[in-house]
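Left out: one protein chain. Kept in place: all the others.
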Amino acid sequence: MRGSAGLGVAAAVLVSIIAAAVASLWWTPFPVDGFDMGNRFAMPTAAHPLGTDHYGRDVVSMLMAGAQTSLAVAAGAVAIGLFVGTPLGLAAASSGRAGRAVLMLGSDIVFAFPALIVAAILSTFRGPGAFNALIAIGIFYIPVFMRLTASSARRVLALDFVDAARLAGKSSARIAAEHVLPVVAPILLTQAATQFAIAILIEAGLSYVGLGAQPPAVSWGRMLAEAQTLISLAPQLAVWPGLAIVVTVLAATALGEGLNRRLDPRFAGRHA
Amino acid sequence: MRVLTRLAQLAATLFVASLIVFMAMSVLPGDAGLLRLGMNAEPAAVAALRAEMGLDDPLPLRFVAWLGGILTGDFGTSGTYDVSVLGLLAERARVSVPLAVYALVLSVALALPAGIYAAVRRGRFADRAVRGVAEIGLSVPAVWLGLLFIYVFAVYLRWAPAGGFPGWDAGPARALGALTLPAVALAIPQAAILARIVRTALTEAMDEDFVALARAKGRSTAGAVIHHALPNAWAPILTVVGMQFGFLVAGAIVIETVFNLPGLGRLLFQAVAQRDIVLVQGITLVVVATVVIVNALCDVVAVASNPRLRRGP
Partner (left out) sequence: MLTRRFALALALMPVVAAPFVASAPVAAQSERPLIVGMALEPPHLDPTAGAAAAIDEVLYANVFEGLTRIAADGTVAPALATAWEVSADGLTWTFTLRDGVTFHDGAPFDASVAVFALDRFRAEGAENAQPQLFAAIDGVEAADPTTLVIHLSRPAADLPFSLAWGDAVMVHPDSADANKQTPIGTGPFRFAEWRRGDRVILTRNDDYWGEPAAIARAEFAFISDPGIALASLLAGDVNAFPNFPAPEQIPVLESNGQFHVEIGTTEGEVILAINSARPPFDKLAVRQAISSAIDRNVLIAGAMYGAGTPIGSHMPPHNPAYLDLTGVNAFDPDRARSLLAEAGAEDLSLTITLPPPAYARRSGELIAAQLRQVGIHAALKPVEWAEWLSSAFRGKDYDLTIVAHTEPNDIGIYGRDDYYFHIENSRFDAVMAELETEADPDARIDLLHEAQTLIADDAVNAFLFVLPKLGVWDADLEGFWANAPIQANDITAVRWTD
């Protein structure tokens, strides 16, 4: 998967998964809340290309609806990390010693809480759910993007043209927005793709241990958890959601790497 | 001076983290006393039990008492098990810590040679193969790996037990046997990440002037990598390992669930379900403290091993 061909393939795969997830909002081949006990554990047929699950639901439809949860959680979590972490990182990079110390200390504290712990804590307040998983992963991502932004931004701030801007009387907020952000943006974009991939894996783990999406919502992690107890009866049910996760994560990672190479050769590989 | 600042930072982090943990746990819905006595309990008995468990004291008082206890090595008494939290933690750590170390050793043993080899053969087939395999390793959910392992190696081939832990009393061979499948499932994604970092850090170091100089002086590529590039690559590798540690801990918690291992992760889920607040606080604090301390250690070692970073930012 090198060069633009790999990038194209990865983008195409991701787009079609996103399209399937979006389509599932209005249409799936079969309803995912339609239980058909007489037709459960069906092997693949023309109507059900991947067979049916333990409630007789069409696996293709379930995967589509599951994609919706997985992608929404991952995208939402990355958005939280990006939109909260980046400004904080810029602030840390452009503020003085004390301000930076306080901000980075905050980042260290948040970073010490693995998403799983945050999700476990959140679930006890509001009951488990996909939105909790989104928030938990998002909180974990704030320091990730904050640290990355801060370290990249400080490298930019040390450059000559920034000194020039500073001498010209621009405020540090303006410098951050006008000079630093455009340089840092590609790095963040690359990181966003990579973290998106990781978020899908974390979501699967959270759903697996019961801290993610709850029925009637469908998610790939839940499908895996349900398949575990059924693996001796219908092993194929464990294969499909796992495969869906692997393909999505591979595509998102490849996209991240492709963007990395394409957008900024200077930082290539530095934040793999 | 730097060490002192770092220690102060560590202490501040741990204090705020413990405050967050305590506050979050203290407002949980659900009554631990009622859970112990069940549906037919008399309200008076539940109230007596709650008082005995210290659930009725004011919150700040409970926080001070809890924190004071922790500073003197007393993590309190578990509400459901009626034994000391520290004892429970120590018991479970005998599974979780070996599992994490086992997984870490495996992932380093896999990743270091692979990463070095890929860096030496940069751009060639071997490099692409290592990176491809690493990419797949990264993309496979550990849960799924665990699932497949159980059914292939435990149920079908019977090479290892399906889950559970016989205890170290059963002999190190059996105990390690029970930890092998979970450790491998945990190690594969970690190894994939590590291999990529090792490769990246090495290739960057190889581009530095002095490594190029060594090669110009007639060092073989491999020699240059091992003698010149590797010592300079430790800092970024360690930094990322530190950052990954939280993932390793979270992964271990999930994998313990998959393999039914009596570790800290399973204990955490049980404690949350049973509203055993003191126990949940103890576990989360230990997990968070471990992450913070490992992060700090990795930072310190990274700085110490890299003369350019030592000058400070």
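For reference, chains read A and B in written order, and residue numbers begin at 1 within each chain.
What we mean here is this: a residue touches a chain if its C-beta (ideal position, glycine included) is under 8 Å from a C-beta of that chain, and two chains touch if they have at least 3 such contacts.
Just so we're clear, the structure is a prediction, and the values are computed from it rather than from any experiment.
S.K.: I'd like to know which visible chains would be in contact with the absent chain if the whole complex were considered.
M.R.: A, B
S.K.: From the list B:V105, B:V152 or B:L176, which touches the chain that is not on show?
M.R.: Considering all chains, including the one not shown, the answer is B:V152.
S.K.: In the full complex, which of B:F22, B:Y102 or B:F259 touches the chain missing from this view?
M.R.: B:F259
S.K.: What residue numbers in chain A mark contact with the hidden partner chain?
M.R.: Against the left-out chain, chain A lists 1, 33-35, 37, 54-55, 124, 127-128, 210, 214-216, 228-233, 235-236, 239, 242-243, 246-247, 250.
S.K.: Counting contacts across the full complex, list the positions on chain B that touch the omitted chain.
M.R.: Contacting residues on chain B, toward the hidden partner: 29-32, 34-42, 44-45, 47-49, 80-83, 88, 91-92, 95, 132, 135-136, 147-148, 150-152, 154-156, 158, 161-165, 167, 257-260, 262-263, 266-267, 270, 272-275.
The criterion applied here is as follows: only the chains that are shown with their structure count from here on.
S.K.: Per the contact definition, I'd like the list of chain B residues that touch chain A in the complex.
M.R.: The touching residues are 9, 12-13, 16-17, 20-21, 24-25, 27-30, 128, 132, 135-136, 138-144, 147-148, 151, 155, 189, 196-197, 200, 203-204, 243, 246-247, 249-251, 253-254, 257-258, 268-269, 272, 284, 287-289, 291-292, 295, 313.
S.K.: For chain A, which residues are in contact with chain B within the complex?
M.R.: 1-2, 105, 108-109, 111-117, 120-121, 123-125, 140, 154, 197, 201-202, 204-205, 208-209, 221, 224-225, 227-228, 231-232, 235, 238, 242, 245-246, 249-250, 253-254, 269-270, 272
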